[in-house]
Structure formats: structure tokens, C-alpha cells
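Missing here is one protein chain; the remaining ones are kept as they sit in the complex.
Going in written order, the chains are labelled A, B and C, and every chain counts its residues from 1.
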Amino acid sequence: GAALARYCLALGDDALIYSHRLQEWLTRMPELEEETAIANIALDLLGQARMLLARAGGILGQSEDQLAFFRSEAEFRNVRLAEHADRDFAEVVGRLLIFSSWRLALFGALSSASDPVLAAIAAKGANELTYHRDYAAQWVIRLGDGTELSHARMQAALDALWPLTAELFLPDASALASVDPGSVHAVLDMVLAAAGLSRPGGATLGPVSGRAGRDGVHTEAMGYILAEMQSVARADPDATW
Amino acid sequence: GAALARYCLALGDDALIYSHRLQEWLTRMPELEEETAIANIALDLLGQARMLLARAGGILGQSEDQLAFFRSEAEFRNVRLAEHADRDFAEVVGRLLIFSSWRLALFGALSSASDPVLAAIAAKGANELTYHRDYAAQWVIRLGDGTELSHARMQAALDALWPLTAELFLPDASALASVDPGSVHAVLDMVLAAAGLSRPGGATLGPVSGRAGRDGVHTEAMGYILAEMQSVARADPDATW
Amino acid sequence: MSVDLQEHFDETIAHERRIEPRDWMPDGYRATMIRQIAQHAHSEIIGMQPEGNWITRAPSLRRKAILLAKVQDEAGHGMYLYSAAETLGAGRGDMTAKLIGGRQKYSSIFNYPTLSYADVGVIGWLVDGAAICNQVPLCRSSYGPYARAMIRICKEESFHQRQGYELLLTMMRGTAAQREMVQDAVNRFWWPSLMMFGPPDADSPNTAQSMEWGIKRHTNDELRQRFVDMSVPQAEKLGVTLPDPLLRWNDERGHYDFGPVDWDEFKAVIAGNGPCNTQRVARRKAAHDEGAWVREAAMAHARKNPERVRVSPEASS
Partner (left out) sequence: MSVDLQEHFDETIAHERRIEPRDWMPDGYRATMIRQIAQHAHSEIIGMQPEGNWITRAPSLRRKAILLAKVQDEAGHGMYLYSAAETLGAGRGDMTAKLIGGRQKYSSIFNYPTLSYADVGVIGWLVDGAAICNQVPLCRSSYGPYARAMIRICKEESFHQRQGYELLLTMMRGTAAQREMVQDAVNRFWWPSLMMFGPPDADSPNTAQSMEWGIKRHTNDELRQRFVDMSVPQAEKLGVTLPDPLLRWNDERGHYDFGPVDWDEFKAVIAGNGPCNTQRVARRKAAHDEGAWVREAAMAHARKNPERVRVSPEASS
């Protein structure tokens, strides 16, 4: 029970915080088609977050909103990749490609989880994530292959994001499924090859005494996300919405 | 009593919110000398805010921290100019020139206020504001006179800021002093002449059904400022700091 | 020939049949129609901003999902309407340039700020409500593609309006602070909502031609009155006070009387001096400008790979 709750929380937090970062991009996209696509992806992830937090909350005796709006930063279990603030559209699609490829692999493994609720969430989510990954891949290819400028920006985005990927594959005692980095890298390599881009290597965003996002140790961006996200709910804890 | 409290709150909120916007610029300045100058100005305004909120709180039976951290947006009485997010250094110094010239004129008038505490705060503040205004004026002149680029950016900054100035001179029933726009404009004109810049005219940032900052009707930026500023204090209202 | 075409056009209008893209139409009709549809499209796109402002801060995950879906719908409406305008020969790129250059308008209501989560509800209730009053008759617009777009859009707008009203009902059953928040939002949005119907009929010189062409079905004042009559009982049910001391039922007219609208404020906002005009257009312009390199990359990629990838023509605008 506790392990399941903890893991649903982690995956739910990934989706909730990632969705928040996409929400910030609304009305700032390069085209209206991208506005609707990004809104759609943000909605899908929000939906995944709600189901996962509800599953965790069922075990912990808390509602999705209590978990989303009344936990402190150290209680959030998302990976740090989810909280990254994309600086341009290249980072938006590059990060989405990495995140959705990894999460799709994870949800694939989880669709045979022993908890039937989690298995169902994973199976439904896998369909959505397939679309997210394909959307991101198409844009990574367009930008990688497009102009000299877009190629440079796409490669710079990947280079900037890459240090955040190591954490995705860290051993996690509470994980109910794990993903082979090689299989995710293989997917990325296919896309990057089509885009004429190279997979970065080397640098990683180190942990703090061995602790990172899954342990509640985040980047400095996280406090600002939560201050904003939780502000209205916390201003009047007795309110009903 | 009530009018004095309300007015001290308004002037205190101006300083508190303005200081917040300067705090955001720390570690982002073009030179280290500017880091210390802006930190110094932010500190002065924070000091003014504390004295003014303490004066208001003495009447209202609330502490400076209760007033700063536990009021809602509609209860803040600052002018909207205070909450503007400066987009570059030209806006930093342009806004500071406008704000400190106006506030200095106001504090000059208030140094003979009937409330001795407010009069003392105004007298002390006037010294600080004189320095702020001179610092800003020197930079407006440097940028206006410097390069073609800096001239263009300085003029663009003034143009962008100007619509926010109309509110400074609106009749305010609760004001204990008022400032003649002509006298402030005269100061600005002197600086702008030395900088080779022109004082913008025309556009104003309209109120909402006649209500603006002094009535608790702010810009959309204000909610984000307060969410951030109040986040730690509100996370644990029983905490002592 | 031109006479024949004009006759055919007039006859189509007279019989309340629809003008279609391939049909001949007078230049004035085309220009007016383009402007009307473009401004409507712009309103949908700019209208994403005031509501989008609250997505990241929505106080429950259910409300967050509802609001996110609504803003997504508005983007969809915008695209749908730009496509309708394109059937008249207007380009999306050109219309966007006119919007961010300040040469085409959008609904004045979006130049007001959203200052609390209650504003999300009030925009649903009053602003979408006013939009529906304006738009339902346009489902019978003489221009076919616009009329069809309006049918779909009105359906979704009604849904949004009910969601907004439901949010307000929930808030009014909540804490005292929530009720105050709703009342404050109503105070700020009531008068601007009445302005959404445009200037009084006496100051609306194009109304006659537009009604003759079947692209406007009621006068501004008729629609405004309809909106007031509809809103007053809704406000009563909600338990909020509409900020108009002169508002009262007139048995003789069979309508609510209401106080004078502040047309000076309306003109100031239309002229660019509203609380958010600059901010709204600047945001749209920044998104467009900062996206230029992305659109160029998509075009370059499409040119290199004509067979493999279909890039929507809009990506070139």
C-alpha cells in the first residue's frame, strides 16, 4: 500500500508539474496549431496527474486537491526534469520528446502492474504519451532539419536538457517498474538521426548528498512553481471550488 | 485616524511593492556598482514601507507583517506604477526617475503633515529619495546621451512607462497631500533635456470603472507578486521568524 | 454581367439563402465580412489571455482542467474563424499583422484585467453570455462559412457559459471571502459587458447596411436589452447585486430599465487606453515574433521533404 501510494504520487507529481510548465506556454506559442496541441498535452498530463493522485490519495486518505495544493516542496516527488522552465520552443519539444519517450516506456511496463487501477491508468496514459512523443518528434525533426538557426537552437536545447536525464534512470527503491536507459536512448537516437542532431553525453545534474527529485530535493525553480500553483487554494483553505 | 491609516498604507504599499520589483533585479544588473546601488534603493524603500505600515498598523491594530503578508490583493493600495515589471535597465532607471521624483514631491509636502510620525517618516524618506532620483537621473542621461541603441531603448522605456503616470496625479479623497503634476514634469523635463529625450504624452493606462491601484484594482502582475512574496509566510501562519 | 451578378447576390440575400465562397459578392460585402470575421477571430485569440492568466493558479485540479479546456477551445475557435475569413481571400498572416499592428480590433472586454479566480466565472457568465447574445443571430449570417462556424462556436460557448455560472454558484455557497470575490468581479465586469454590444444605435452608422446584407440581425441596443433582461434574474438567483442603482423592471416596456453606460470609458478603451490594451497586443506580438524562426524552420523542412511531411499551410503565415 505505502509503496504503491508513494509511487503513484511520484508519477502523478511528474505529470502535474510538467503540465504546469506547459500551461505557462499558452498564448506564447509560435502558431495557433501549437497552442491547441500544447493545451491538449497539458490536459492529458493533468488528467494523468489527477488519476494518479487520486489513487495515492485513496491509500493515504487525502483528496487530489489536498495532495496538489497543501503539500510542501519537500513532499513533492517529481523528477527535476518535470520542473525545468523551457526557454524556447526548441526546449519545449526537446524536453517533451525526452519526457514522453521515458514515460511511455515506463507506462508500458506498468500496464501489467499488480494494482489494476495503476495498470489501467498506465494503459490509458500510454495512448496519450504515444501522441505526445510523436508530436514532439515531428517538431524536433522539423527544427533539426529546418534552417541553420533552428538546427543550432534545437541542438542547444538538447545539450541544455541532457544533464536532467540521468535522474530518470537512477535506481529507485520505491519504483514499481523500471526502464532500461538503452531502450529510451534507442528511440531518441532514431529521432535525432532523422533530425541530423546528436545525442549529448557527459554532464549530469548532480544530486544533493545523493538525493534528488524523487527524494523531495528539487531545483530552485520548484519553490516558485508551487508558490504560484498553490496561491489561490491556500489563500482560503475553507473555500469550496 | 482611519484616513491616516489608509494613506500610510497606500504609501507603504507603494514602497513595499516597488522594493520587491527591485529585489528581483539583484544578480541581474549590468555592473556590480549597480547591484549595490539597486540593493541600497530597495533597502531604503523597504525601510520606508516598514515605518509606514507600522504607523498604519498602530491605528488598525495589526503588525507590519500581518499587513504585508496576510492582506489580499484587493486590500493593497499601491499605485500600479509600483508593480510594473521592468523589462530592461532602461525601464529600471526610467521608472525610478518618475517614481522618486513624484514621491519626493509628495514627501516634501508631507514633512509638514499634522501627524508627527508621518511627518518624520517623510522628512527622513525625502533624503533617501533625493539620492534615488539623482542616481536614476544620471543613468537616464547616460543612456539617453550614450549610444544610438541606448538612446532608442531609453526613449522606448519612457514611452512604455508613461501611461502609468496618469494615476499618480488622480484626485484621491484619502490623500493627505497632493502633488502638482506640473512640478514633477518640470523636474523630469530638466533631466530629459540633458539626456536628449522627449517626454511622452497621450496614452494612459485606464482605470476599471474609475477604480485603479489606490482603490485596490491592480494590474494582472500583482497577483503573481503577492503569490511569491507571501508564499513562505502563508505556508505556516503560526511560525515565528 | 455585373448587373446579373448583383441581382443574383441580392436575390440570395432576399431569400435568406447563403452566400458561398465561390459566389460573386460586392466588394463592400466582402470587405465588411472579412473585417467582421477577423475581429471575431482576434477576439477569440486575445480572449485566451485574461482567462489563461488563471490556469496555473486554479484552486482545484477539476477547475484547472475545465479552464484549460476552455482556453484550448478558444484557440480552436480562432483557427476556425481565420479559416472562414480565408475563404474570402484574407490570409491569416495578414490578419495577424493587422492585429498586432493595431489596425484591426478585437472585443473591448478583453482589455480589462482578470484579478481573481471569480473573474473566470464572471467571464463565463457575463462575457460569454453577451457573446452568445451577439452570436446566436449570426448563425443565420448570410455568409455560409461564417454561419456554419457560428453554429459550432455557439454550442461550445453555451457550454462555457454554464460552466462559468456553475463556478459562481459554487463560490457563492462557499466562504464569505469567496462571495465578496464574486461580487467584486461582477462589479468590475458588468458595465464592460454591456459595452460589448457596441455603441448606441444612434452612433452606429454601419448597422443599416449590415442588416440589409444579412450580416447583422439586430441592432446593438436590441441585443444589449436582451442581455440585461436575461442577466438580471440570473444575478438574483446567484445572490449578487448588479452595480447599477437605476436597474429596475419596467412593466410598461416589458423590459428592465438600466442606467447610462459610460461611453467615454468605452471610447477610451477602444482608442487604446484601457487597462490592458498594450499588454494584450504586446503578448500576441511577442508570441508571433518569437515564433518566426520556428515557422521558418517548418517551411524550410517542408521544402526539403515535400513527399514526407505535410505541414499545414498556416505554418507559413
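Note that a residue touches a chain if its C-beta (ideal position, glycine included) is under 8 Å from a C-beta of that chain, and two chains touch if they have at least 3 such contacts.
Small disclaimer: the values here were computed from a predicted structure and weren't measured.
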Neighbouring displayed chains - absent chain, whole complex: A, B
Sole residue of B:26, B:85 or B:190 that reaches the chain not shown, by the stated touch rule: B:26
Residue of B:40, B:130, B:174 or B:204 in touch with the missing chain, whole complex considered: B:40
Positions on chain A contacted by the hidden chain, ascending: 72-74, 160, 163, 203-209, 211, 217-220, 222-223, 227
Chain B, residues in touch with the chain not shown (by the definition above): 16, 20, 23-24, 26-36, 39-40, 42-43, 46-47, 49-50, 53, 64-65, 68-69, 88-89, 138, 141-143, 145-147, 149-150, 153, 228-229, 231-233, 235-236, 238-241
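Note that in this section only the chains that are shown with their structure count from here on.
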Interchain centroid distance [CA atoms averaged], chain A/chain C, Å: 34
Averaged-CA centre spacing for the pair chain B and chain A, given as whole angstrom: 40
For chain B, residues that touch 2 or more chains besides their own: 72, 223, 227
For chain C, residues that touch 2 or more chains besides their own: 57, 177
